[in-house]
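Written below as structure tokens is the structure these notes are about.
All protein chains but one are shown at their positions in the complex.
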Amino acid sequence: MKLRILLLLGSACAALVAFALASPRVIAADTVDPATDAKAFQNFFFQKFPGVKHEDFVNGPYSMNEDMKRQWLEKEEFPPYEFALDAGKEMFATPFKNGKTYADCFPNGGIGIRQNYPYFDSKEGKVVTLELALNRCREANGEAPYSYVKDEMASLTAYMAFTSRGKKMDIKIPDDPRAREAFENGKRYFYTRRGQLNFSCASCHVQSPGERIRAEVLAPALGILNAMPIYRSEWSGMGTISRRFITCNSQTRAVPLEPQADEYRDVEYFLSYVANGLPISGPGARP
Amino acid sequence: MTTTTGPHPTRRLILQGAVSVALIGLGNLPFAPALAAANDKYPDEAFKLKNEAEAIKALYGKTPEPSDKIKLDAPEIAENGAVVPVSVTTTLDKVTSISFFVAENPNALAASYRFPDGAIPAVANRLKMAKTSSVTAIVEADGKLYSATKDVKVTVGGCGG
Amino acid sequence: MSAAMKRSLPLAMLLALSLAPAARAANEADYKAAYAAAEAASKEAAGMRNQWTTTVATLAAAKKAGDGGDFDGAVTAAKEAEALAKASIVQATTEKEAWKAMEIR
């Protein structure tokens, strides 16, 4: 009798082990795997727009419409963000009251590093964006932080982006469940419908890039932050990533969150990670 | 469309502004005396006139005739009414002046350029357009006036707000 | 009377009854009650970080009308603001799962 029970138990365990081995692949598919997500995300756009060169996706609407690309190239001869770029370069070199400069806050003196932002700060357990790091640098040196949506921040990020032009976006997700959760939270925000118009970011930038919303041609979500910050004719001024997120919210009639809210930091993390490998083209000019 | 809470003036305000002044513009100067464009004075009256034909008359004192020797380059749909790249080149010779008119703007005359001898008869600039309108380039060559026109669509961008 | 008629009669009466109180002009108490309900719903929506700009605007319009003594207008606006707030709450709850449908996999 006992033997039969033992046999029974043994086979049950074997079955369990077999099941356990098989299931991780099944479970893994459901848990967050950023690398597979990024590959799927990029392939979606490469297949949907076979005619667009991969690195051209960072040019937003201009990768979708020839006539607008011509208008853009004409403007790029003497782009309207020239002044912000020069102002940013000057600000970057001007020391704070305590004699330090931004270069002391950033690796490699802040030159050519934009492609690694945002990054996951394991001490803080949260995503840190370039705009946030710049303001933290100011505060650490006894200076008042800049508004996230005004020209000073745009000039600084314009200069830092310019020093990284052409470098490939290189966002890392450390082996830390909180980092994966931030990526997932960003992805969730990106696909969640909000506002009375009931749009999500994906409604415009995944389902209908290349199509028009009145005068504007919609940019593909792939590489959509690579050209940031942007000079927009619509604003006849510079716009940071924070300003873009806030105005997009308002357009769908959703009340924006405070700049650099966790959701914004995470969606920037998501959008930047899935654009890994595509070149930085900021600062940019847009309609 | 940015919201009214936005710190910067929004497109909608610009458009409303444009409409309101159009009405005021109507009641201004009676027909201004003909002025040759070549003089140095800033053609203030021409810039104040609403109507394109009047503005051309005020600036040049003559009426233009269309010419295919002028190549006017403007977008079919303006990326944005605030910054519309417009340029013109011409094979006409002895060109002394080129001007741009946007018929539907509050003031039709947008920009006027003087070409002393030696200047190549071509110019590129970025104009503002209140709404969809015809854009006309007028070229004064050897004392006569020629024109080329193109329609440019302008609407606001964005989905709601 | 046919069955349908039987059923629709009570319905008609119910409708008539509910309209009856609205016949007289809304007073300050009605406005205060309607505004409080709208404000509660709006706070809940904000708590879910999914407030709509139109909810905020309509609520403000209700307050403005109420302060100005136009209680009829204020009650209508307050009711509309409440409806908007409730809709944004439904949106937030459904989207907790619904977003996955759009995800690129």
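In order of appearance the chains are A, B and C, and numbering begins at 1 in each one.
Definition applied: a contact is a pair of C-beta atoms (placed from the backbone, for glycine too) under 8 Å apart; a residue touches a chain by one contact, two chains touch by 3 or more.
Rule of thumb we're sticking to: contacts and distances are computed from a predicted model.
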Among "Thiosulfate oxidation carrier complex protein SoxZ", "Branched-chain amino acid ABC transporter, permease protein", "Heterodisulfide reductase subunit F" or "NADH-quinone oxidoreductase subunit K", the UniProt name of the subunit that does not appear here: "Thiosulfate oxidation carrier complex protein SoxZ"
Neighbouring displayed chains - absent chain, whole complex: A, B
Hidden partner interface residues of chain B, rising order: 4, 6-9, 13-14, 16-18, 20-21, 40, 42-43, 47, 82-84, 87, 102, 105-107, 109-116, 118-120, 122-129
Positions on chain A contacted by the hidden chain, ascending: 77-78, 80, 82-83, 86, 90, 236
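Here is the rule we use: only the chains that are shown with their structure count from here on.
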Highest C-beta pair count, chain pair: A-B
Centre distance in Å when chain A and chain C are each reduced to the mean of their C-alpha atoms: 37
Chain centre separation in whole Å, for chain C relative to chain B (CA means): 50
Distance from chain B to chain A - Cα centre to Cα centre, in angstrom: 40
Sequence positions of chain C contacting 2 or more other chains: 53
Where chain B touches two or more other chains at once, by residue number: 3
Chain A-facing residues of chain C, complex: 46, 49-54, 56, 84, 87-88, 91, 95, 98-100, 102-105
Chain A contact footprint on chain B (complex, rising order): 1-3, 5-8, 11, 75-83, 85, 87, 124, 126, 153-161
Partner chain C, residues of chain A touching it in the complex: 37, 40-41, 44, 187-188, 191-196, 198, 200, 202-203, 206-207, 250, 253-255, 257, 263
